[in-house]
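Yeah, one chain of the complex is gone here, protein chain that is, but the others are all in their spots.
Per-chain residue numbering starts at 1, and chain names A and B are given in the order in which the chains are listed.
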Amino acid sequence: MSELRLMKGNEVVAEAAIRCGCDAYFGYPITPQSEVMETLMELQPWETSGMVVLQAESETASINMVYGAASAGKRVMTSSSSPGISLMAEGLSYLAGAELPCLVVDVSRGGPGLGTIQPSQADYFMATKGGGHGDFHLIVLAPASVQEMHDFVFLAFDLAFKYRNPAMILADGVIGQMMEKVQLHAPLPRRTDEEIARSSGSWAVTGKRNRRRNIITSVELDPAVHEKFNQKLQAKYAAIREQEVRYEELLCSDAEYLIAAYGISARIGQKAVELLRAEGVKAGLFRPITLFPFPAKEIAARAAQLKGILCVELSAGQMVEDVRLSVGNRLPVAHFGRNGGVIHSPSEVVEAMKKMIND
Amino acid sequence: MKEEIIIAGFGGQGVLSMGKILAYSGIMQDQEVTWMPSYGPEMRGGTANVTVILSDDRISSPIVHEFDTAIILNQQSLDKFEAAVKSGGLLLYDPNGITAPPTRTDVSIFTVAATEEAAKMGNAKVFNMLVLGAFLKAKPIVQLENVVKGLQKSLPERAHHLIPMNEQAILRGMEIVERRASA
Partner (left out) sequence: MMEEIVKPENLVYAKSKLLTDAPMHYCPGCSHGTVHKILAELIGELGIQDKSVGIAPVGCAVMLYNYLDIDWVEAAHGRAPAVATGLKRTNPNLHIFAYQGDGDLAAIGTAEIIHACNRGENITIVFINNGIYGMTGGQMAPTTLLGMKTATSPQGRKADLNGYPFKVSEMMAQLSGVSYVTRQAVHTPSAVRQTKKALKKAFEKAYAGKGTSFVEVVATCSSGWKLSPTEANRWMAENMLPFYPLGEIKDI
């Protein structure tokens, strides 16, 4: 019971980071996620677990500090919101190119530009399609509750190290700012230098000792060699697509119409499904939990029973493209979403669904 | 049981912390809860509001546009949220500074002169607990013992000596709440 708390999504990221044995956090303040670093500074984990927490001079510096610590096989993370993630695009590309594990949390807000500090899901393309130059992917997890915000910190690090690839938690201003009941994981110790040497010694820069030297780099000037490296990356992404898809279905078994939504839109979508069911519409909710890898096969498997899919996002329509790619021309796929920081109401979603049904 | 509540007023009135204590009280009686604040520049002295939902079942949307209860602490919030109370719902407000009182006839309307009472008590800090007491008298959705447990959980240890004072304010709020005769 002592581990059951009422916490903000942002606060729980800090708490989960310490509890999962994270070695370091580097970040720069930006609304609506500044509570992550504020909470860490309040908790002073350097006094207990030995975790380093440092406020950097910019998001550019944060992500490169992450790159440095990740080079040594450390569990390291940063968090930011949309404009800050844009600044990190360079670093994310280098992390992917150097095959470094890390966690980046994006508590997204409305854009483009400085935009608004209010919630948004307009970073889907940036998060899932690479978010920087070159052919790469982040592993992207989309929490829909404060509990998942906590759980995905653990999961993201596990996946990042399993595949030596940066992982992102793509949340939004609502998930970051709202409080819910959360069950906290018992604290895990940080890995010792010996454990890091054992598990990551083949690549991590820990000082050359009784082994050939390790080099963390993403540069390769020989096109033939670099193409092979790119093929290796693609094989890794194929394995991730094969093995790491996660999703949730609610009331889908007899559904004729599906709401496809992630994060806060899935919560609003769930309410809309409740309202639609009360009116006799056989609606269900399909919630991708991993946005990369996208649950393409899983949503396509539902296509035969469906008459239409409504994609609900706080954007002008981004995930809807992946849904369309998944089901092809087999059934109508529509998009409904507010943007610029406005949040759709469940009744608006219901109306959008009815419009799709009638069209 | 599911209760969807909006609490709205000025920043500094303790709107967010009242919501937090209510949410913690829900946890103490094994309920699911969400607490979703407005955030941003309006937190710094402008209007502030928080949506609190207590439910026996998993809560879908933490964002709702119709409420079972509206707890209103200034005119701007009354203008904004009066129409958002569900028919048959509850509207509780502090008449202090209210120039255009609510006109809905399909909701139960309660008033609590919490600003005035807090001034009499010489302690502006218990204002929000007076309001919370008034609400719990009008709609006893959580038990007082669970509110006290909620206070223990939501206040840092260094503030625990203030809990008896807050509890008294809640009890006082229960005494001074008034049901407005329907129009």
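Definition applied: a contact is a pair of C-beta atoms (placed from the backbone, for glycine too) under 8 Å apart; a residue touches a chain by one contact, two chains touch by 3 or more.
The structure displayed is predicted, hence computed values, not measured ones.
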Chain not shown, its touching partners among those shown
A
Touching the hidden chain in the complete assembly: which of A:D23, A:D151 or A:E348 does that?
A:D23
Among A:M41, A:V205, A:V245 or A:V342, the residue in touch with the chain that has been omitted:
A:V205
Can you list where chain A touches the absent chain?
23-24, 26, 52, 54, 56-58, 60-62, 64-72, 74, 76, 90-91, 94, 98, 205-209, 213-219
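The rule is simple: only the chains that are shown with their structure count from here on.
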Nearest whole angstrom, what separates the Cα centre of chain A from the Cα centre of chain B?
34
Of all residues in chain B, those that touch chain A in their complex:
20, 23-24, 27, 32-37, 39-40, 59-65, 153-154
Note which residues of chain A are touching chain B in the complex, please.
4-6, 31-32, 117-118, 173-174, 177-181, 264, 267-268, 270-271, 273-274, 343, 345-347
